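Some notes on the structure that comes next.
Yeah, one chain of the complex is gone here, protein chain that is, but the others are all in their spots.
What follows is chain A.
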Amino acid sequence: MDVQAATAVCRDAFAELASPACLHDPYPFMRWLREHDPVHRSASGLFLLSRHADILWALKATGDAFRGPAPGELARYFPRAAASLSLNLLASTLAMKNPPAHTRLRRLISRDFTMRQIDDLRPSIARIVAARLDGMAPALERGEAVDLHREFALALPMLVFAELFGMPQDDMFGLAAGIGAILEGLSPHASDPQLAAADAASARVKAYFGGLIQRKRTDPRFDIVSMLVGAHDDDADTLSDAELISMLWGMLLGGFATTAATIDHAVLAMLAYPQQRHWLQGGAVGVKAFVEEVLRCDAPAMFSSIPRIAQRDIELGGVVIPKNADVRVLIASGNRDPDAFADPDRFDPARFYGTSPGMSTDGQIMLSFGHGIHFCLGAQLARVQLAESLPRIQARFPTLALAGQPTREPSAFLRTFRALPVRLHAQVS
């Protein structure tokens, strides 16, 4: 498809991102946006930034030039909020809070997400990875196709979360089944039926977490929910039950589908670029470089899901973004901006070799975890899951191959899969 001809003027980038061409490959359109309409104003009034420098600036300026919507303004930015449980839950998540409330809530949860705490989870993550690969091995060795997305990419973060939250595994699998519907319902262009499906799933999640909170209150264990219940009971007026449920709901939404998508993309990169697999065999530094490059090439959350509201008129690239406008950033485009990453469509882990996580050898920031005050709380947890998975997949199944075309999830927001069928190459003897 000729993207440039088809979109000489783009009325609504969000609608375009949901088109079949973009669902297949959104990157030509993103390049068009960067080159022709980098400060895009959509038909619905939302702004969308697509250049790396502008995105990074907007993310850094959140809490200053941009803010989250105040509770009283919810109806203005989410016209259907009053009737929607999902939008109400979203409004109380950390991602929508402004300082100082944001700072306080973030610190309550951060104590369980310090680098040291996440590192302590490594052995248990490694154990889950090994067990899932063991589980897939018999079918693969019989020559059968296995859906890597469901059996591994999605299962791993679910099992890790079940452990973090102190939940039975079956409960977690039950809750996780509704996450896709919720994420779609939160998209700026969700239809009413999509929002209704999201609300039904959110109601189940809310009821479950309500019960879990009660159980952890009477029988606290060493898990995040018990810890947050404790913080909550000491300081009732700043972390309400509703906020606690929203926080857990937000972690559930942010944590799984994104991690699963990145595991899928990492495995696809291993299969597509066998000459790059050596990065996974050379120790932690090489693995890290590979993981960061996967994150850069395919940001799972393609644009920011929360409103960043301009506190004043802001001029950017010759366009005035008026005060109170809702500004979104197209993270996946920033990661492919040639001004930040040379030859951006090439998969090249060397960009991240020997650097600190998230920064290229040129000192450029990889945007998939965001930046600024809402920087992904689970970034390191996701990185550890990827780093513990990829070398083990490579070592356990060196002849892994696609068993059919992967099925993409038809989502404009989350670049992920419904199925990723794999098999082992027949051994040539």
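The rule is short, and it goes like this: a contact is a pair of C-beta atoms (placed from the backbone, for glycine too) under 8 Å apart; a residue touches a chain by one contact, two chains touch by 3 or more; residues count from 1.
Following the convention adopted for this analysis, contacts and distances are computed from a predicted model.
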{"item": "Omitted chain (choose from \"Transglutaminase\", \"ATP-binding cassette domain-containing protein\", \"Ferredoxin\" or \"Amino acid ABC transporter permease\") - UniProt protein name", "value": "\"Ferredoxin\""}
{"item": "Touching the absent chain when the full complex is considered, from A:G185, A:G358 or A:P406", "value": "A:G358"}
{"item": "Residue, one of A:F113, A:F303 or A:F397, that touches the chain absent here", "value": "A:F113"}
{"item": "Candidates A:A21, A:A65, A:A137 or A:A419 - the one touching the absent chain", "value": "A:A65"}
{"item": "Hidden partner chain, touching residue among A:A70, A:A83, A:V285 or A:A342", "value": "A:A342"}
{"item": "Contact footprint on chain A, counting only the chain that is left out", "value": "51-54, 56-57, 59-61, 63-65, 103, 106-108, 110-111, 113-116, 314-318, 338-342, 356-359, 362-365, 370-373, 375-376, 379-380"}
